[in-house]
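With one protein chain withheld, the remaining protein chains of the complex are depicted in position.
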Amino acid sequence: MESPHVIKGPDPMDSLLSAAKKLADKGAIRDEIVSGIYGVSAGICSDAVTYQDRKKLGSTYKLDRIVTSRLWGFPIMLAGLGLVFWITIAGANYPSGWLASLFGWIEGYLTAGFEAVNAPSWLHGVLVLGLYRGTSWVISVMLPPMLIFFPVFALLENFGYLPRVAFNMDRLFKKSGGHGKQALTMSMGFGCNAAAILSTRIIESPRERMLAILTNNFVPCNGRWPTLILLSSMFMVGAATTGALRTFSTALVLMGIVLIGITVTLTVSWVMSKTALRGVPTHYTLELPPYRRPQIWKTIVRSSKEKSLNVLTRAIIVAAPAGIITWVLGNVVVGGDSVLNHMAAFFDPFAQLLGMDGFIIMAFILGLPANEIVLPILLMGYMSSGAMVDVDGLGSIKDIFLSHGWTWLTALNMMLFSLLHYPCGTTLVNIYKETKSLKWAVLSAVIPLGIAITVTFAVAQIVRLLGWV
Amino acid sequence: MSHYTVAFAGNPNTGKSTLFNLLTGLRQHTGNWAGKTVITAEGEFTHNQHVYRAVDLPGTYSLYSNSADEEAARDYIIFEQPDVTLVVLDATSLERNLNLALQVLEITGRAVICINLIDEAKKLGIDINLKAISKRLGVPVVAISARNEIGIEALLNQLERVATGAFTGKPLQITYSEDIERGIAELIPLVEQTVGSRYPARWIALRLLDGDNSLLTSLKAHMRGSKRYETKEVAGHGVTACH
């Protein structure tokens, strides 16, 4: 049996289309079709839907009068962001410490176990000091903040607040040549840049979508949060502050970092839209859905389940091998020094120009697969380089840093570098898949890297020039 | 025990995903179809011993190919021909939401209209006469609240009726202006001759009149044998390690 589509000759589809075109050349067909449909649905509604009080319909939008008002719109956005940070930092502090102690306690038993069976010390090194430590650090540093941040953020999202942010900020994005929905994809970036790259599909114009993709990295994702939180609470807030004030100041520092990220996003969008991605802004329609009270418990359970599961999987997939590699690099000795130290020494002169050190740069390089592992790699690098410090809690991490000559400038520049440098490997792969362009995938790593280097270099030079460190 | 496929269509922000999550629970994964890179969730649920494969289409305002999402949703309904298309509507803005339902009904009568957020609508003093709507549309209409799990059983029963063929509706077909109807009448034989009777000829004719080139591109691709099997992407695409 011949199916119709094997007919040879001129493509029957094309002749079909030309036949349709001939019939349709009176124009305005679309309007007639849509108003036909619209008329029918309006007819059905007027028959079947009755409103007791039409005024009531707008009542779910009352909040918009405040949330998007000229006076309160931006203060509320900033306060909301600050509040989310504050809850995250305050809530994650203790559980992180507990987890670190728990893993340290287990490590003691693991070590004892290895000794009991007379396992070779390299095996203990690879498995316990490499794999186990790397993984457990990632979990104890990442998991608690994520378990708090994601549910809180999901609540805001389900409540319907994010479109209001896009509404408030649209003018800024328009001025910088981007799309108002870029505010939404940026919000997704707080969770995960790789996922946010996929969410840029809500932007229909390819040019503006590319802008959103290129700049998404300037929003710190879950892999960078803990680094930022840890460093800012250790170095950026005065040593004297404690308790609530410390949490509060840390939240402020994080807000500052995020605002820098937003500024860079807008600037890069603006430059790109004036150069490589020139073009007129495309159309823009944004729905502001009614506010809906989120199902608090369900949202919390769902988002924590999904996030914690993801963090754990990611920790195992990425951190475990990275832990092993770092340990091996730190313990294979060539010419009197470990490979790790050789590498760190190689990067050190350059890193010093940026206000950091060779270990930090190396951690960022080895951390390309996932930003989560940058900090653990750095710690392992430091610890394998002779200055052995027992990490039995998060407090002693600061001692490790201090013993390697850290100042607040080192911390600040590591935070800035973390905020601005290239996105993680997963994100780059997604960018390539989404844009189908090697050029843009490479550019989306090179542009941020260039900015990160420039900014940290400038900050380091200025701070040193002024003699602040 | 039989297996059926249910596609979830609806405007953005109608609680479509809430319903999808409620029915499929955690038995879902991210999938994609037909060589399109659009990601959607897929899951499974059981009702009265029938197993349903649920496909969450992207939330769209229409099926008129204004965007990649709309093309993807349209292509799924036309080419994958799910056993039931479940159209989720927002009870608080039915007028606009019904447009999508009407568009779906022009493609297929194997549909169930699900008016979500009915409790929200009640709170706002909106009364909806389901029988009247169902009578006009010619397919089952159910009012539910996905978040408070109201009306789910009734919804599943209607899904079953349509899926098993116990219900065969005569879906509302919109009568357009004379010009358009004349155009459609002229095109239908041509369409049937070219693409066969598998696809909804009247709808395709209407879309062609509207100059919907993307539909033609999709049709071409599908006529050339099921190209989708070759272009299927790696299942892991889009499943990011974090999120």
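Note that the chains take the letters A and B in the order they are written out, and that residue 1 is the start of every chain.
Definition applied: a residue touches a chain if its C-beta (ideal position, glycine included) is under 8 Å from a C-beta of that chain, and two chains touch if they have at least 3 such contacts.
Quick note on the criterion: contacts and distances are computed from a predicted model.
Taken from the listed names "Cytochrome c peroxidase", "Putative ABC transport system permease protein", "Ferrous iron transporter FeoA-like domain-containing protein" or "YeeE/YedE family protein", the protein name that UniProt assigns to the chain not shown is "Ferrous iron transporter FeoA-like domain-containing protein".
When the omitted chain is restored, the residue from A:110, A:288 or A:402 that touches it is A:288. For the options A:68, A:371 or A:456, the residue in contact with the chain missing from this view is A:68. Note that of A:180, A:330 or A:423, the residue touching the chain absent from this view is A:180. Not every partner is drawn; the one left out touches chain A at residues 30-31, 34-35, 38, 57-58, 61, 64-65, 68-71, 73-74, 167-172, 174, 180, 204, 281-290. Where chain B meets the chain that is not shown, the touching residues are 61-62, 64, 66, 92-96, 99.
As a working rule, only the chains that are shown with their structure count from here on.
Considering their complex, residues 12-13, 21, 37-39, 64, 66-69, 92, 94-96, 98-99, 101-103, 120, 124-130, 132-133, 136-137, 147, 172, 174-177, 179-180, 182-183, 186-187, 190-191, 193-196, 205-206, 208-211, 213, 216, 219-220, 223-224, 237-238, 240-243 of chain B touch chain A. The touching residues of chain A, when paired with chain B in their complex, are 3-5, 11-13, 16-17, 19-21, 23-24, 26, 29-30, 32-34, 36-38, 40-42, 44-45, 47-53, 56-57, 59-60, 191-192, 194-195, 198, 201, 204, 221-223, 287, 289-290, 292, 295, 302, 306-307, 310-311, 313-314, 317-318, 370, 426, 430, 433-434.
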